[in-house]
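Here we show just some of the chains, and they stay where they sit in the whole.
When the chains are written out, they are named A and B in that same order, and each has its own residue count from 1.
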Amino acid sequence: MTPPLGDIAHIGHAQLFTPDLDASVAFFTDFLGLTVNGQDGDTVYLRTFDDYEHHSLVLTAREQPGLGRLALRTSSEEALRRRVEAIEAAGGTGKWTEDEPGLGRLYVTTDPDGHEHALYWESEHYQAPQALKPSLKNQPQAKPNRGVGVRRLDHINFLAADVLANAEWQEQLLGARPTEQIRLDSGKIAARWLTYTDKSYDVVYTSDWTGSEGRLHHIAFATDTREDILRAADLAIDTGVFIETGPHKHAIQQTFFLYVYEPGGNRIELCNPLTRLVLAPDWPLITWTEEERKKGQAWGLKTIESFHTHGTPPVQP
Amino acid sequence: MTPPLGDIAHIGHAQLFTPDLDASVAFFTDFLGLTVNGQDGDTVYLRTFDDYEHHSLVLTAREQPGLGRLALRTSSEEALRRRVEAIEAAGGTGKWTEDEPGLGRLYVTTDPDGHEHALYWESEHYQAPQALKPSLKNQPQAKPNRGVGVRRLDHINFLAADVLANAEWQEQLLGARPTEQIRLDSGKIAARWLTYTDKSYDVVYTSDWTGSEGRLHHIAFATDTREDILRAADLAIDTGVFIETGPHKHAIQQTFFLYVYEPGGNRIELCNPLTRLVLAPDWPLITWTEEERKKGQAWGLKTIESFHTHGTPPVQP
């Protein structure tokens, strides 16, 4: 059951729950510069300017913040069929749904930790209305004139009770390639970074210290430049957006980052990888030891405590 | 009659005429990120986020575009008195007015070419309303969340029939220091850059090929970074702002630039000098020859034709 690499083309979009839908929508549109592209009851669809699909983010009102669905686009109808067969052959279950605008049917299943994953192939390419038409025909939508103006949903970081089990699920059933990981002195894998593309990661599993399942560490949006992130930090302090940590540079994956909380309570990363890609087809999984991690981030910043503890949904006492 | 250097503290604001006031206000607020700070009939006052005074720009409806007043703040009440005396001792005339909000009385006169200059000392420091309060107390106003977000009015470039006569008026009566100039092979000074501050220039005179008087080449706003200018160029093409030339780097003064036209027809520069300053008290006036100018801009871009011909108001046939 060797999965063909390349059946998953890329992450499509993520769904977040928020106890304050209006404030969350305002954050993503005013601060990040996303555009609302439809609403259905208490669910709002939003998109980054360079997304070729209908939406990059789904916001749904709910009492507690947290993660809903992560949607992954396959590289073909056939690839979708292969992945579903592999999941079910491995004892997994799922159900087909057609509950998202702009997309065909989605196969909804969960990873071992319970995070919902939706696989789909059919996807209408976005056609901007007149007011959002870009100047250049190789860009789906005009660059937003407000907020940060992020280019795309970049990656998702899941908290998980068992990092390795979930990472291997992505690898063996979906064809993800692991690029970097943290191994504690005990041998336990505390985090693993995986990719479906030439980006150095699309999906991350991080150990949930609470032992809870199904929680979210953060979702991340890519900016065009590091300057965009420095500008974002200035906009954040002047508009009341809470900065958790950054701007700084991760040692792992070398991403330039800024972590903020959206008003619903979910952690959001702004990230910039410069032009770094992982093109080697035989890239060796890089392992960071506990001691190496103690050195902090790339330029020496110590990782702040809340980074290890804050996840959504919050853990019930 | 040696003028004490330092009597003029800095340029305060500029006034532009526009045949389409609404469109011009929209350009300066939506694209450049200025804030409207008052209106009086067909005159609108706008400010950049780092201006400590009431306004940086005045827009006034008029049939033809062009330059109204350039206002210069003196370094004290005494300095204001000295400059007025010097002007009148040299045969100049002017009149006192109190026609601008946030400012005390202004002495309004003209340079030899007829460009209106207003000198003033009294100026209320801006106090941001709650919605525009910045996070940091050393900044007058929150950083704008839309458009380019320029920091300040940086300089003004006057077209003049006789560059040298006007430059010497600034030098001898107002205490400007010349930092760079273009001298044609004929000996004629085709342009001169002057400063009142440690910036390498605040005021420029450029030869008007039409021989007309009182016209404007451009006013310029400084951005925080060159990246802001690259981002501005992207916003320009996606929002229909006309780019005349740039982004590129001037050889003279080394300014990174982008020239656009506002909807009223006036040329507006976005400029970034990096951290370059002219701190030498004995800075020698630098002269560029006709041949040196033929090399084009710093990185070799040939100067575009309209740069030599377009001025406001347009010349009547």
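Please note the rule applied: contacts are C-beta pairs under 8 Å (C-beta built on N, C-alpha and C of every residue); 3 or more make two chains touch, one makes a residue touch a chain.
No experiment lies behind these values; they were computed from the predicted model shown.
Because every chain is the same sequence, the assembly can be counted simply: 2 are drawn, and the full complex in the file has 4 copies.
Definition applied: only the chains that are shown with their structure count from here on.
Taken together, the chain B residues at the contact with chain A in this complex read 30-31, 134-136, 142-143, 145-147, 225, 227-228, 231, 234-235, 237-239.
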